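Missing here: one protein chain of the complex. Every other protein chain is in place.
Note that the chains take the letters A and B in the order they are written out, and that residue 1 is the start of every chain.
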Amino acid sequence: MLRFLIKRLLLASTTLVAISIVTFLLFFAVPTSPAWVMCGRNCSPERIAQVEQSLGLDQPITTQYTDFVKGVFAGRTFDDAGTIRECDAPCLGYSFRSQEPVTDSLARTLPVTLSIVIGAMVVFLTVGIGLGMLAALRKGSVFDRVAIGASVGFASTQTYTLGGVLLLVLVYSTGILPNPSYTPITENPLAWASGLLLPWITLGLINSALYARLSRAQMIETLTEDFVRTARAKGLPARTVNRRHALRAAITPLVTIAGVDLGSYLGGVVITESVFSLNGIGRAAADAVADLNLPLVMATVLVAAFFIVTMNIIVDMLYAVIDPRVRLG
Amino acid sequence: MRRRFGALSAGVLTVALVASGCSETTNSNSGGDQKAKVQTGTIATDPAESQGPAKAVQGATKGGVVKLLHAAEFEHLDPQKIYVSDALSMATQFARTLTGYKEDGTGNLKLVGDLATNAGEDVNGDCKVWKYTLKDGLKFEDGTPITAQDVAYGISRSFDPDWGDGPTYLQQWLAGSVEYNTTYKGPFVSPNDPIPGVKVEGEKVLTFTFPAPQCETPYAVAMPTSAPVPKAKDTKGDYDRKPVSSGPYMIKEHAYDQFIEFVRNPNWDAKTDPIRNAYPEGIRVEFGIDAENGANRVAADAEADKTAFIWANVPAAVLPKTRAPEFKERVKNGPSQYVEYTYINMDRVKDLKVRQALNWAVDRDAILKIRGGVDTFGSTLLSPTIGGYQNYNAYDGGPTGNPEEAKKLLGGQQITLTYAFPNIPARQQMAAKTKEVYAKAGINIVLAPLDPNSYYKAVGTKGNQYDLIRGGWGADWPSASTVFPALFDGRTIRDSGNQNLAYMNEAEVNSEIDRIKVMKVDQAAGEWAKLDKMIMQKYAPVIPQYYINNYEIHGSKIGGTFLSDSYGHMTLNTMFVKP
């Protein structure tokens, strides 16, 4: 287990380093300098040079990258228009736009995304897997057909369509639900939940569809397994057979998918965040790209990659916990 | 030109693109209470007009919190850095300036003394020396008195070489040079040097001495460049997050990108303020709510949003429902300072007949329809909000243009022109329509979509290969002096970073600009209007497209507000919460 962990962590760090280099290179492949964006319209070449210098963009790319890496491990300082700013390790850079260490931006936006994703995940794992399992147990029934039909419908809907419609119907027209908003859970758990209900429902329903179909297929397959027959032959009640024997086995592959999904969602759910005006990391990333705000682009890309890589490791370890046959090595 | 806050996602991007003024609408009959008002902006001469308190708004009550639903965090809050319309509108509530605009919503825009006792004393009558005396009883949010020194310190900050984001009029005039910070570089770099041309006498008196006549000084000091900053509390870079208030509201909490909570500033004295009523108890700004969500929420008028409003044009998707009669009171629709142009690159299109033909053939009706019909037909260089504005159409082909007249002028020549525009959906649609319109006059348009981030870099470079250039302009104050010198003075043309996108350099026009620039404001207004017409008739360097309108909406419990002619958004000065 430990060996596995060390091996995977090494691999993960290599991946992150590679991603950071690629991001850097891609960013410098863009013909437009962020200085032009920042400087706006009324901009002399001198002023551009000035801005570039203050952003450190006049340095060669290798120096900029080494500075970045140094910042991550040792921290660094920035000259923000005459104000010297400390950026403590791990310093992922200094945001051009909000003029703060990007870790501050992340600290602000990540909890929002985290809240959206975790809530949505609870919805789509319970609703999706629940529906899928029930449909599998009642394969061919009316319930099965309705549930799977609905899931095809939801799966082919987009967040912005469903989200927009729900906003219009549940918020703007009827006021059944409050406007989506983010309140830290530590501040007011009730406001936290009610403000995020709509994004949870929207993201939850759309993903439920996928999970319903997956878990249905998985469950149907598992129900034909020999060990399920054995369980029934033992005289176990259907409920025990389905839950203890079939579900447990059927759910295992879903753990991988859910884990990887979680990893990629934590990097930001841009459309959901935009549709519901929530300032999560996804929006921050999209804005950063539009602003050519390299440090924030870099940080959001790395955070997204970090979550994906980490979730992959966690999923693999979880697999070993769920399935005793799996040996980590 | 100040930048217009638009419906785009984020700060810096907004800046570059908003200059391309993007607000989309779909319908052609406009609702709301739009009035065909003609600017009557003047500078107050009677000092009584500069005295507080502000005239009460009929039916207004004190209390409540108004809520601005805003797409993105303000680019800046540091008064010396602010230049985008939304932050300018917001700054009126926490950064008082030497002068300010007093409005009543009926087109009467009067520049009065805000911190100062009057709009400015032209000491020698030659517009070179201006004296401002501060009122009594002015205090910062912490209770310390506001002195002339604080105003001078604020102005000095705007000289900092790293801070180029704010307006530069005052600095350039004081330094007597476009490159205003070659010698004096602000209080951080040059702490011991005097600010050029700024003299402080005692606690109250501030004098500006300019090398050249600057008759529009009262307007220039209405910009937040002249907002006082207490040196002891100057946190430099961090000041941008939490400036010290001199106005009726101060920042209680600012969560970047999320919200700002403004509360009443207990040290603001209504008796000193002729402009602001400050009826609400507080102002809450929520960020990250794009124009569509914001407009939807305000239109829905749920209990929590009854006191909400937006500072962005209602987008196309929401526009139709806001045209219903019940929205009449809640929609504010009117002209802005912005005019949309197609510049004709005179370095490349040298034939006047071609430029005139382009003006004859333009189908403004078709373009307005693409824009959604919120804007107004316009054929002049100046916007109707500019003092002295006169309406005319030098090439009157009716609303849809006259391609036959254009063909006649061209005399059968086949012409192909390239048209440069920022590659964003709104502009793509307009470009396609432009191509279609000119095809009728036998003019072939080749479209040149450009990276929106570097658009102005590309078209602002002299010798570029574009014949027609999409652009727009908004005056910084209701005077043409912030339009013509910037856009049509050929002597300002540089290798890059040009604003004179027609690359027009005509001696006659240059000298007219020089002549009018030194005139007193009220005389100059008429002369600028004449120059407007002359430029279009004799040179046709641009094809004016339309006047960009504002179309904003507020919740049902908000009263007293109107579209400000100074900054284009619904004003907070007179806004109140209905009980």
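Keep in mind that, in the parts below, contacts are C-beta pairs under 8 Å (C-beta built on N, C-alpha and C of every residue); 3 or more make two chains touch, one makes a residue touch a chain.
Going forward, contacts and distances are computed from a predicted model.
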Options "Cytochrome c oxidase subunit 3", "Aspartyl/glutamyl-tRNA(Asn/Gln) amidotransferase subunit B", "NADH-quinone oxidoreductase subunit M" or "ABC transporter ATP-binding protein": UniProt name of the undisplayed chain: "ABC transporter ATP-binding protein"
Missing chain: touched chains present in the view: A
Touch criterion as defined above, residue of A:7, A:70, A:145 or A:248 at the omitted chain: A:248
Contact residue for the chain not shown (choose from A:16, A:177, A:210 or A:236): A:236
Chain A residues that touch the omitted chain in the full complex: 225-227, 229-238, 240, 245, 248-249, 322-325
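Everything that follows uses one rule, which is that only the chains that are shown with their structure count from here on.
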Whole-Å separation of chain centres (CA-atom averages), chain A against chain B: 40
Complex interface listing, chain A residues touching chain B: 31-32, 34, 36-47, 50-51, 54, 80-83, 85, 96-100, 104-105, 108-109, 167-168, 171-173, 175, 178-179, 181-182, 274-279, 283-284, 286-287, 290-293
Of chain B, residues touching chain A in the complex: 1, 3, 9-13, 15-16, 19, 72-73, 160-165, 168, 179, 188-189, 236-238, 240, 255-258, 286-290, 293-294, 296-297, 299-300, 302-305, 451, 453-454, 456-457, 460, 494-497, 499
